[in-house]
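Below is one structure; the comments refer to it alone.
Only a single protein chain was left out; the remaining protein chains are all shown in position.
This part shows chain A:
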Amino acid sequence: MTRTFDRRTILKTGLGVSAGLAVSGRVSRGLAQSPVKLTMAVWGGKAELDAYNQVITKYQAVHPNVSIRLDVLPSGQFYQQIDTKLAGRQAPDLFRATYQQVGRYAMSKAAVDLSQYIDPNYGAAFTPAVWSAVTYQGKPYALPHHTDTFALFYNADLLDKAGVAVPTSLDQAWTWDQFTKVARLLKEKSIGSYPFAMGWSANAVHRWMIFLYQHGGRLLSEDLKSPQGGSPALVETIAWTQSWFKDGLVPPSTSLKTAEPTQNLFANGTIPMMLNGNWQIPFVDQQAKFKWGVTYLPRDVAMADDMGGTCMAVSRDSKNPDIAADFLKFLVNEENMREYVSSAQFLPVRTSLVGSGLRFPLRSDEMKVFIEQTKTIPEHLVGTVIMPTWGKFASKLTDELDLAFTSGQSPEQTAKNIEAHVKGILLSA
């Protein structure tokens, strides 16, 4: 029997095939056929940029029709440039962001909801803290790439000279009192120009929150919907950090607004101790001409550390969001994440890599200290700093703490002002 097709059937079939091709083409168009150009905006040092380029080269080898240009922007003006490009509808296809910024981009839909490009269980492969950081109203707006955290760098030669032994395990970490005593001892013995410095940097006042949580305080209530209010922990934490400046334990130039790169001061021997992140290891390793190591952050009633690190988002201006999302998944897959964090000295965010005994090319023992410190990051702190309104809190917190550190504003007044700002921002939000 011979089957014949009339014109209507052929037309219906043709339309069906076209529609099918259009849907499937949405995903495979660029991957298989026409040339596609993507731009990825990042900031970073040489090790990070080399690591990004390595992943790009690998991806382009598999997808020869896709070319990805790395747009390196200065870290200080990074968000200003991204926001301006978004306002002009000319944002790069992909952009790097700290976890603290994701909420802002998600709320304004400047970043693309990635749930359409990933499996429903995709997030289970990442540590819960970072996955919650990239999620807004139940949908992921970025994919976690790596994390970093803080610990205490020390000049072993100078500490030996002062007869100071550093803690060798997390449970032996110095208390605030012990840490202050060590700092005062170094000052008395005139070892270094100042005993230590904290590595604040632009837009990173959230690092001060480490101390607030160590002292049992917080800015917001348990549900993050109202100010904590009335807690003596806030005043006491401000007073403790203010005493670093008042008592000459840190260089005056290392406050929040006039933040001088503390890694320079550490590497040239001006300060024997520095509170800073794991990404400083390559710099210190290259510049310091003395024996140095890393030990645990001081603690008070609790241990606490900061959740740093960055993720990557697809911008709403991308003409090829499907391909950008595909590259993004490639960037954060297990193999590429392992290579990136190993070569750039960061910490992984895939659960399969966290406890896998990653090998780092530089200072593996010191990196273990940072990995251990990640266990002390409070969940509530993460919830606070990833709120879309965090940028506004951060700006006011910077102002008030800088006034306390450099201009003699009392801890009580500073706490009062911070609480008023928090209340105002929550109300306006």
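FYI, a contact is a pair of C-beta atoms (placed from the backbone, for glycine too) under 8 Å apart; a residue touches a chain by one contact, two chains touch by 3 or more; residues count from 1.
Heads up, the rule we're going with is that contacts and distances are computed from a predicted model.
Undergrad: Tell me the UniProt name of the left-out chain, picking from "Chemotaxis protein CheA", "histidine kinase", "Sugar ABC transporter permease" or "Teichoic acid D-alanyltransferase".
TA: Matching the unshown chain against "Chemotaxis protein CheA", "histidine kinase", "Sugar ABC transporter permease" or "Teichoic acid D-alanyltransferase" yields "Sugar ABC transporter permease".
Undergrad: Among A:Gln116, A:Asn268 or A:Gln287, which residue is in touch with the absent chain?
TA: Considering all chains, including the one not shown, the answer is A:Asn268.
Undergrad: Please pick, from A:Val42, A:Val66 or A:Ala110, the residue that touches the omitted chain in the full complex.
TA: The missing chain is touched by A:Ala110.
Undergrad: Among A:Glu48, A:Glu366 or A:Asp402, single out the residue that touches the unshown chain.
TA: Final answer for the missing-chain contact: A:Asp402.
Undergrad: Would you indicate which residue among A:Gly123, A:Pro167, A:Pro251 or A:Pro272 is in contact with the undisplayed chain?
TA: Among A:Gly123, A:Pro167, A:Pro251 or A:Pro272, only A:Pro251 touches the chain that is not shown.
Undergrad: Using the touch rule from the top, list residues of chain A that touch the missing partner.
TA: Within chain A, the residues touching the omitted chain are 79-80, 83-84, 86-87, 104-105, 107-108, 110, 193, 202-203, 251-253, 255-260, 265, 268, 270, 391-392, 395, 399, 402-403, 405-407, 409.
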